[in-house]
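Shown here: the complex without one of its protein chains, the others still in place.
Every chain is named by a letter (A, B and C) in the order it is written, and numbering of its residues begins at 1.
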Amino acid sequence: MMGNHTATGEANSTLCSPDRNRWKGTSMSKWMQEWSTAAVGPHDLKLAERPLPEVGEHDVLVRTLAVSLNYRDKLVLETGMGLDLAFPFVPASDMSGVVEAVGKSVTRFQPGDRVISTFSPGWIDGLRPGNGRTPAYATLGGAFPGVMSEYVAFPEDWFVAAPKSLDAAEASTLPCAGLTAWFALVERGHLRAGDRVLVQGTGGVALFGLQIAKATGAEVIITSSSAEKLERALSLGADHGINRSSEDWVERLYQLTADHGADHILEIAGGAGLGQSLRAVAPDGRISVIGVLEGFEVSGPVGPLLLKSPVVQGISVGHRRALEDLVGAVERLRLKPVIDKRYKFAEFPEALAHLDHGPFGKVVIEF
Amino acid sequence: MMGNHTATGEANSTLCSPDRNRWKGTSMSKWMQEWSTAAVGPHDLKLAERPLPEVGEHDVLVRTLAVSLNYRDKLVLETGMGLDLAFPFVPASDMSGVVEAVGKSVTRFQPGDRVISTFSPGWIDGLRPGNGRTPAYATLGGAFPGVMSEYVAFPEDWFVAAPKSLDAAEASTLPCAGLTAWFALVERGHLRAGDRVLVQGTGGVALFGLQIAKATGAEVIITSSSAEKLERALSLGADHGINRSSEDWVERLYQLTADHGADHILEIAGGAGLGQSLRAVAPDGRISVIGVLEGFEVSGPVGPLLLKSPVVQGISVGHRRALEDLVGAVERLRLKPVIDKRYKFAEFPEALAHLDHGPFGKVVIEF
Amino acid sequence: MMGNHTATGEANSTLCSPDRNRWKGTSMSKWMQEWSTAAVGPHDLKLAERPLPEVGEHDVLVRTLAVSLNYRDKLVLETGMGLDLAFPFVPASDMSGVVEAVGKSVTRFQPGDRVISTFSPGWIDGLRPGNGRTPAYATLGGAFPGVMSEYVAFPEDWFVAAPKSLDAAEASTLPCAGLTAWFALVERGHLRAGDRVLVQGTGGVALFGLQIAKATGAEVIITSSSAEKLERALSLGADHGINRSSEDWVERLYQLTADHGADHILEIAGGAGLGQSLRAVAPDGRISVIGVLEGFEVSGPVGPLLLKSPVVQGISVGHRRALEDLVGAVERLRLKPVIDKRYKFAEFPEALAHLDHGPFGKVVIEF
Partner (left out) sequence: MMGNHTATGEANSTLCSPDRNRWKGTSMSKWMQEWSTAAVGPHDLKLAERPLPEVGEHDVLVRTLAVSLNYRDKLVLETGMGLDLAFPFVPASDMSGVVEAVGKSVTRFQPGDRVISTFSPGWIDGLRPGNGRTPAYATLGGAFPGVMSEYVAFPEDWFVAAPKSLDAAEASTLPCAGLTAWFALVERGHLRAGDRVLVQGTGGVALFGLQIAKATGAEVIITSSSAEKLERALSLGADHGINRSSEDWVERLYQLTADHGADHILEIAGGAGLGQSLRAVAPDGRISVIGVLEGFEVSGPVGPLLLKSPVVQGISVGHRRALEDLVGAVERLRLKPVIDKRYKFAEFPEALAHLDHGPFGKVVIEF
């Protein structure tokens, strides 16, 4: 399924000549810069030059404009997360860029198109791949190579047209963080106008959840342990903020909703715990559990699970069609992803370090 | 909402005269037998005579023919389950009987009709009542009085026509055990022909789950720690049995399904645990958590919850419209509830004791 | 099921004495004004004095503050619409008012509460009543009596709390027009942020559709044959207006959506026809057919019905739980129903005549 991404020589595909002029310099460079690591562990990242990837018949060659980081990128680098990584390993999964060349069988894109990557290549629509014994977890920057390169060449099926209303850095935040919130609330969650949505925290997925829920006409309550972050969330449109460190957030939620509870909870796994969310959810409500996979358990009392009969569903990003829907919604609703800080390509280590400090929204590298 | 069930004197409603002959004796008795307790605790049950209940304008008077017991009935008697019980408390929630008289505004039933009770009176269809802070748990044999009486008088809205294809004892098993399985698999679970369903155990809900799933064209795998119960389950139509005490049931399930896992799991809370079910479930599958409410926690690893994205939903019986659907399906599919043992009215204590010994299907009292 | 609405004498229910002072005058009047007709046909409406209705055990007595008219009210008066009307017949179905007294078993309301009526009394949630042979069409101002009275006494189940954010006239537009649009787009239609919604016309349901769709983050395209009405619709938030009399609206829709078509069409039956909507709908889209019932057929080509596989669903108002959801959404989203003109109680005939002239939004009578 995947493109011939190991760059071992001359690209033998059709490089559409009229577009050569877009490449750096008057004649296209055959070399590019790329961040990679030779082994799992935190201290091994290095920036090196490599030949440009070969472009197969179904591939598009994309010049990277921005990469958005997720905390998972850090975990993969430091622990491997049990994945079968190929070394040298190029990290990161979410990018936006511009198509520079296309293989001869490519039909969906042409040079000059702005695109974003998909987190789970090959999952186009409908049910997720994999089976009960071995869930699918083949993502960019994991089982597949990552995107911290000046160029990538992947099958055209792995890309989606970028929204015209966003710059490259903003667009790069959609494939994982944006889609996770959209998939939880809209594609699987069927969020409705007037619903009460509780969002835990102010990270990348949480702030997308806030923005998408507001755009859908929901009432949004956000929790945080930082008064300052709550202020910023309110200025983004949240209807209410609850400071988790100074009050019982479930009790406060009851008060804010006349005891109704939350129709939908965006639960960041490893936070306050499923137990509190089960207390907080409205009857027949929904708890979307999102988050990283390392070492956490969910647990909670069976009483409210039975008596309120909520749906508890884990959400692990989503399919390409939903990403296309999100792109359309972003354009039509003029949603602006929240970027906490933009780093330069050379500052990748600093950007990774930022992830440990609870960013308000996303951390992005601009190329 | 509820009928005037305190029996303080003469029934002032219209007692349709042609039906008087059905009553005991030629003139209708004004007295009836009833099991009740004066306080929470195991040793206080007694059988006493009481006046017949008064029949309000919207009520039907029903002569009890059979009562089906649930383990919950035992817990309510022994612990109160935190409910605000009225004493003398009459236990049990599920009954079938025959309408003896109707109040003047009653339109859905007439004397002579065979009926069954509803577990959650007033929940007719759609979303469940209650709110996030205070889930609804107003059931017969709990916040409402129970049915271990020769007669009950409740609003007509609390009853459903009994299936013509079942005897009274069989019909009495539908309101709680039957409806729980139906609600989990069909009403909320949208079970489809060809789905793989894993049912944990051989209790009342589990065997209904087995029968309903088979009737829907599913492949059914049942787990038990008893080889003899597995044999009986296979003879009821289960496709496979897994002995939980002698093998890793999840591994065995993988083998039986070519690694697919189970599309639907009927998880009896407090058994092997949600963690095992999360391992066993297929991607985009469903885990219905059912069971009693006392003292259990659900817990499991977040990894498969995220990567397989199953729906985990607590199921607490269901609404009246679904019970009507179940009655229709039972009639058309000729489903026969599994009754482990039938007791006489006077043997109520022995029947309760039976619940502690893991019945294969239901325990029923015949009047 | 229904209250004892024939006013034959003294109200024998508990009239809560502290609330008597709210009634007109210091001692509550026993008489009220009411519009009614003695036979089907246009010329027989008269305003007369009648005794106040009796308040049954489960009833609430409501003083009418506003009545919202639907074109159907006119059809019922003029043709009877095949309904089994009781004469003298009081027309109209949608009202808002204030509770003046409650029967002794009433639990959901108390005197002083602002309420609105439900269009289909008794349909609380879930599937609609009736059967295939005889669909349910028991509505106020039809099989049940209407609301063009200074007071009505109906079972408490027939009312919903009015939104605090609306005045009485605005609130009276929700039970039929508001709920129809909400039920089509949200309850049955699962409208999502970013969806493209096409609304036909600028009547009451259409403008609710416009407002609800915008509040849900949809892109809204409205069609009309009046340039002036399109202007007004744009000022209410519509993204695009198409003048049906001067252009091929389907072709224009294709252009506005880059050939995608409409994800959801609110089709006013008897207008341009289902055939055009089948051309206009996106693959896997939805066409909600709403409208009056007199004499229309739907028809269209089978080609796009098969190849685009849209859902075509007739929508006939909706259930009480959805009305409660709408009330919540109206409050939280600050939706303001569009009233074309407000009339006085005495001007009922003029208000009815207004319905023939294509009102922009609703026509309301204030009491």
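Following the convention adopted for this analysis, contacts are C-beta pairs under 8 Å (C-beta built on N, C-alpha and C of every residue); 3 or more make two chains touch, one makes a residue touch a chain.
In this text the structure is predicted, and so the values were computed from the model without any measurement.
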**Asked** Looking at the whole complex, which visible chains does the left-out chain touch?
**Response** A, B, C
**Complete:** Among the options A:H319, A:R332 or A:K362, the absent chain makes contact with A:H319
**Prompt:** Looking at B:V40, B:L83, B:A215 or B:L234, which residue reaches the missing chain?
**Reply:** B:A215
**Prompt:** Hey, which of A:D44, A:E57 or A:E331 is the one touching the hidden chain?
**Reply:** A:E57
**Prompt:** Of the residues C:T37, C:S96, C:S149 or C:S316, which one touches the chain left out of the display?
**Reply:** C:S316
**Request:** State which residues belonging to subunit B touch the missing partner chain.
**Result:** 186, 190-194, 212, 215-217, 219, 325-326, 328-330, 332-333
**Message:** In the complete complex, the non-displayed chain touches which residues of subunit C?
**Reply:** 127-137, 188, 253-254, 257, 259-262, 269-270, 279-285, 289-291, 293, 296-316
**Message:** Contact with the hidden chain only, please: which subunit A residues?
**Reply:** 1, 57, 107, 124-127, 319, 321
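By definition in this document, only the chains that are shown with their structure count from here on.
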**Message:** Counting residue numbers used by both copies over all numbers at the interface, does the subunit A-subunit B contact come out same (over half shared) or different (under half)?
**Reply:** same
**Asked** Using the average of all C-alpha atoms in each chain as its centre, how far is it in Å between subunit B and subunit C?
**Response** 40
**Asked** Using mean CA coordinates as chain centres, what's the subunit A-subunit B distance in Å?
**Response** 44
**Message:** Two-or-more-chain contact residues of subunit B, please, as numbers and ranges.
**Reply:** 127
